[in-house]
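Complex shown without one protein chain; remaining protein chains in place.
Then we have chain A:
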Amino acid sequence: MNGPLIVQSDKTLLLEVDHELAEACRRAIAPFAELERAPEHIHTYRVTPLGLWNARAAGHDAEQVVDALVEYSRYPVPHALLVDIAETMGRYGRLTLSKHPAHGLVLTTTDRPVLEEILRSKRVQPLVGARIDADTVAVHPSERGQIKQTLLKLGWPAEDLAGYVDGEAHPIELAEDGWSLRPYQQHAVEGFWHGGSGVVVLPCGAGKTLVGAGAMARAKATTLILVTNTVSARQWKNELVRRTSLTEDEIGEYSGTKKEIRPVTIATYQVLTTRRKGVYPHLELFDSRDWGLIVYDEVHLLPAPVFKFTADLQARRRLGLTATLVREDGKEADVFSLIGPKRFDAPWKEIEAQGYIAPADCVEVRVNLTDSERLAYATAEAEEKYRFCATTATKRRVTEALVEKFAGQQILVIGQYIDQLDELGAHLDAPVIKGETSNKERERLFDAFRNGEINVLVVSKVANFSIDLPEATVAIQVSGTFGSRQEEAQRLGRVLRPKADGHQAHFYSVVARDTIDQDFAAHRQRFLAEQGYAYRIVDADELLAP
C-alpha cells in the first residue's frame, strides 16, 4: 500500500503530484472530486455531495468511486467515509424530471417515501402541480430550474431527462484556417456538449472565447452571449468574425448604446440588469428569439437578477465560462445548479506547462509606511484604513522604479482608487482608463497599447476582465478591491496571453507592510497560490536602491 492519495477525515483528498501513479490517480478521482488547491507538491481535492452527484450524472457509480479511493489510497480509507459516499450517491436518481406525453414536465420517483418527503417541504410545494399517480407529480415547466435547485438543497437531486430544445437553427462553422482548437479547448467543448449544459473553467488567456465559438459551432443554432461590458462585447464580436463562418451582419450587439437582435446576439450583464420602474425591461431579450445556446462569459460575475432568470431557461443549453469560480459571496453552488455542473477544469500550471499561457513571475513588493504615515494610519477610521495604506506615497515611487526597470515592455498599472491612478498617470506620463472614460476612448487607448504606441497604461478595475491585451507583459497592482481572490487572478490573467517571443510575464503587487493591505494581499493571493503560483516577496528598498 503506497499509493499517491491520502484520504482525510474531512473528505479532502491529498494527491502527491510527484508520485509515479499521480497521473493515473488524478484521472480516477477527477470525475467526482473537485480540485481545490494545486500548489507545487500536494494537490487537494474535495469530495462533495455535488461532485458525487455530478459523477453519477456522468454515469459513474459508487463502486467505481470507492474502488478509485481504495486503490490509490496510501492508508486504509475509513469505512464511514466509504459508506457515506455510497449513501450520498444513492440519493441521486431517486427522482427524475422527464417529459410526459400527456402531463408535460413531470417528477417521477423510484422510491415513494422520498417523493412524500420532498412534497412535504414548503419550498417544493409551490413548484409542483397535480399529483398524477403515487410515483409521479406534475411540475410547472417554468419551475424546472427552481425545482432542481430546491431538490439539490434538500439533498435529493433530480436527474433531468427532460432534454433541451434545439432552438432556431443557424449555420455556424469554425473557420480553422491556419489555426485549430487546442486539445484542451477541444476537450472542453466535448465535455460541455456531452453534458448538455455546464461550466468550463480555464485560466485567463487560455482562450475561453474559442471554447464558446466551438460550442456554437456544435450547436449550430442561434446564440445569446452574455458578457461583462461593452468592450468585451466588441472583442467577442471581432473574435467570432475572425474565427467562425459568422459575418458581422449576423452578430448583434445589445448594450446600452445599441439594441440589435441578430442570430448571434452579444448582450452585457449591465443592460440586462438595468431596472426601470421596478422591472427589468431588457430581460425580455431571453425570450425574443428561440435561442439554441446561451453563453455566460465570466460566469462568476453573474448578477442576481440574471440568476433568477436563468432558472427559467432550463430547457435551453447553457455554457458558463470562467477562469476563477470563486465568489466571495459563496454562490458557487448556485452557479453549478443553474448553469450546470463543472464540465471541464484545467489547473493553470498545467496549461502553462503546455505553453498556452505565459509563465508568470509573481512578486509581492512590500513597502514601509513612513513614520508620519504610520501615525496617520493608526488614527484613521476603520473604513478609511485600507484606502489610506493602499495609496501610500511610497507605492508611487516603487511603481516608478518598476516602470523604469521594465522600460520598453508593455506595462499595465492597475489600481482601485481613481486619485491614486490619476496621480500615477501624471507621474508616469501615461493615459488613465477609468469608469468615466468613454467606450470609444477606451478602445482607442487599448488599440494604441496593442500596437505599441503606448507602453504604459494606467487602468482602474474596469479593465479587470475580458480585456484582451496580448502584448502586456508586466502588470503592477497598486491597490485592489480589498481581499478579492478572483480579481487578483483576473489581473494576473491580463498578462498571461502567450507572448510572441515566449518570454515571461511579470506580475507585481505592491503592498504596504504591517497594515491591513498586507492582510488583504495575503487573502487575494490565496487562489493563485493554490493554483501553484508562488509569490516572491521583495522589499521596496531593494527595488529603490540604485
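Points to keep in mind about this one:
We take it that a contact is a pair of C-beta atoms (placed from the backbone, for glycine too) under 8 Å apart; a residue touches a chain by one contact, two chains touch by 3 or more; residues count from 1.
Keep in mind that, in the parts below, contacts and distances are computed from a predicted model.
The chain not displayed here is annotated in its UniProt record as "Helicase XPB/Ssl2 N-terminal domain-containing protein", chosen from "Putrescine transport system permease protein", "Helicase XPB/Ssl2 N-terminal domain-containing protein", "DNA polymerase Y family protein" or "ABC transporter ATP-binding protein".
When the full complex is taken into account, the listed residue touching the unshown chain is A:40, out of A:40, A:116, A:260 or A:447.
Of A:161, A:378 or A:426, it is A:378 that touches the chain left out of the display. With the whole complex as reference, residues 1, 6-10, 12, 14, 16, 37, 39-42, 44, 73-79, 364, 371, 374-375, 378-379, 513-514, 526, 529-530, 532-537 of chain A touch the missing chain.
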